[in-house]
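Worksheet: one structure, shown below.
Heads up, one of the protein chains got dropped from this complex, but the rest are sitting where they should.
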Amino acid sequence: MANQKISEGDYAILYLDVRRTYMVKVEAGKTFHTHKGYLELDELVGKEFGATVQSSLGIAFTLLKPVLTDYIMKSSRKTQITYPKDTALIVMFSGIGAGSRVVEAGTGTGALTTALAHYVKPDGKVYSCEIREEFQKVAEKNLKRAGLLEFVELKNRDVTAGIEERDVDAVVLDLATPWLVAPHAYEALKPAGIIVSFSPTIDQVVKMTEALRELNFICVETVECLMRAMQVERGKTRPHTLMTGHTGYITCARKALRLERA
Amino acid sequence: MANQKISEGDYAILYLDVRRTYMVKVEAGKTFHTHKGYLELDELVGKEFGATVQSSLGIAFTLLKPVLTDYIMKSSRKTQITYPKDTALIVMFSGIGAGSRVVEAGTGTGALTTALAHYVKPDGKVYSCEIREEFQKVAEKNLKRAGLLEFVELKNRDVTAGIEERDVDAVVLDLATPWLVAPHAYEALKPAGIIVSFSPTIDQVVKMTEALRELNFICVETVECLMRAMQVERGKTRPHTLMTGHTGYITCARKALRLERA
Amino acid sequence: MANQKISEGDYAILYLDVRRTYMVKVEAGKTFHTHKGYLELDELVGKEFGATVQSSLGIAFTLLKPVLTDYIMKSSRKTQITYPKDTALIVMFSGIGAGSRVVEAGTGTGALTTALAHYVKPDGKVYSCEIREEFQKVAEKNLKRAGLLEFVELKNRDVTAGIEERDVDAVVLDLATPWLVAPHAYEALKPAGIIVSFSPTIDQVVKMTEALRELNFICVETVECLMRAMQVERGKTRPHTLMTGHTGYITCARKALRLERA
Partner (left out) sequence: MANQKISEGDYAILYLDVRRTYMVKVEAGKTFHTHKGYLELDELVGKEFGATVQSSLGIAFTLLKPVLTDYIMKSSRKTQITYPKDTALIVMFSGIGAGSRVVEAGTGTGALTTALAHYVKPDGKVYSCEIREEFQKVAEKNLKRAGLLEFVELKNRDVTAGIEERDVDAVVLDLATPWLVAPHAYEALKPAGIIVSFSPTIDQVVKMTEALRELNFICVETVECLMRAMQVERGKTRPHTLMTGHTGYITCARKALRLERA
């Protein structure tokens, strides 16, 4: 595992409390301002992750090494990002792991791409397609920050027109018309390979499910996931009042080979 | 990626429909009986994953290469297993990936161990502790079947008495009294390392949360996750009637270093 | 309020534990058999509700006076019955109370009819339409048992062909094609009157919503309700594992008058 002392150029999480955490790049001469005072970032160099530092106002911030969920949650929010709960399920249902080859579309700002890259490293690859060039720039920056850019090939492509890769382990879709990509996904996947699609509306789910069934995908299933946070304190324990009621549905399927004509 | 033709000794999923899938080991001379007829397993050798075969009664079964969720769901159910939804979140919240070193307790029948091993391979390690020897045997078999045994060290140990490893990236707990393990987890974790605990009752969550806060863990958060499957068919689309109402709560935290100096 | 001593002919709930309750009619010469022994029902006459009696095997059963939810839950289950959670919301959203006039369709076995009648008594009326005569018989029996038959007019009618009543306060629908009834409901309702429709599928909800909007209904809203039971015991408190994942969606709207003039 990586060295636990902070070096110049590292990213670090500054933790104030459960609701207030900030991701910074430790650079000489930079100052990070918060409403609880400022921190000179080059003073963080050489500190250990897990250590506590004080702002100019004497407020304690704990230094944390960013993990996957931090990179996901701190992605530039130029598009809707899939929540960690959905990302976690998409990754697991896709069946990927170290060495997997995955096609993703669209890239968006790279939140889901970051997760896929994290789990296929060190010897797999994510082929991530996006039609809007401006998003690719953001995604590239986010992947670089997470140290995962080398596991991703960012492609400026319209996947509804076709997928170039073949024999991939999984295809992961987070776009408006997944049913237009389903036939290309069938061609790109290796036999028994897995497709996972994320969609906010029921109508998308129905169209995608129909397309998958027609294409000879099997194990076609759709789920939705609700996550609720708890307020835990002896004598006052209860679920939080606020909750995200809906993000999207996750549809999965596996490629069955078509019966050859004898 | 592995060869897609089935060899003797491979595991395969026989898919009949969404609700009926079977995992078999392809062995010469073995017959697999279902209520839809039998299959001679050595006839599967050389078939491609994704292909369809017929049982003695002419019923089609599709051959699928097992992925992580199959191994998890088909684990011998001698203990409660964490559901894929919980496994997915535990893995993501733990921050682990290829190369991570993780302590797990208890092993149980190895369902969660399988997931952890899958995500730390090819160069990480899961140190999985279990006090009941009979479970270790089952877990060993399940891990071997999933091809992941080499990434796990199964330890017959009572973790409430201490953890031997140091500087691990994560500690993952699925046992009755996680708060008794929390101090040992603090010692075992590297600074800013992550602990994740899964518990069915609120009372366990409260005790664990108190223990974590006292030990100088930060980012202490608890969530529960509800997953609901959809029945998708044009004109009849609706959530399924049956749903698992509760499995357990997931509590996460990160290790902050204690302030030295007086 | 009614006398609390049990008389011959009364209905009573025999409570063994939270999961096992039985509704009986107290009749001379009748014996009620359970797997915990039998009870001679005429021995219940003169007992007070709330009292405990013993079966032939010495097991204690507590006598309870049935309330609305008992009548709903013990209805003959020849059709799907709406759950108490849905019934409660349908009643509240409908705005009805003592004196209201309500059209209901279809009657089914009368579970929802029972609730509506309970809340419009003593001077309101439920006009409950059902096309299948065999169900009306069951509904009549259930309403009689609950003492609510006088507040209901059971009509053997196809409401998709029209509603006879006018100026009703509410129309409550639990049938397969509510959008075919929506125009008739508009005619039957008094201005600003309320329509509530219960449907298991999304497709029904979409069709109904479109019909309502087109007909000049306003306040068109759809909700679904999930109810989860808790297992409450100090040190073991948690939601129950089993839960109903879906019953149906509730769609409500209010009648706005059409603009006259050209």
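The first chain written gets the first letter, and so on, giving A, B and C; residue counts start at 1 in each chain.
Quick note on the criterion: a contact is a pair of C-beta atoms (placed from the backbone, for glycine too) under 8 Å apart; a residue touches a chain by one contact, two chains touch by 3 or more.
Keep in mind it's a predicted model, so treat the numbers as computed, not measured.
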Neighbouring displayed chains - absent chain, whole complex: A, C
Contact partner of the left-out chain, one of B:129, B:202, B:225 or B:253: B:202
Which residue of C:8, C:48 or C:214 touches the chain not shown here: C:48
Residue ranges of subunit A at the interface with the undisplayed chain: 200-203, 228-229, 234-247
Subunit C residues that touch the omitted chain in the full complex: 1, 4, 15, 18, 21, 48-52, 62-65, 67-69, 84-85, 87-89, 91-93, 95, 97-101, 115, 118-119, 121-123, 167, 169, 190-194, 202, 205-206, 209-210, 218-230, 232-234, 237, 239, 249, 251, 254-257, 259
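The working rule: only the chains that are shown with their structure count from here on.
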Fitting subunit A to subunit B on CA atoms, where both chains share a sequence, rotation angle to nearest 5 degrees: 180
Distance from the mean Cα position of subunit C to that of subunit A, given in whole angstrom: 46
Centroid spacing, where centroids are CA-atom means, of subunit A and subunit B in whole angstrom: 21
Averaged-CA centre spacing for the pair subunit C and subunit B, given as whole angstrom: 44
For subunit C, residues that touch 2 or more chains besides their own: 202
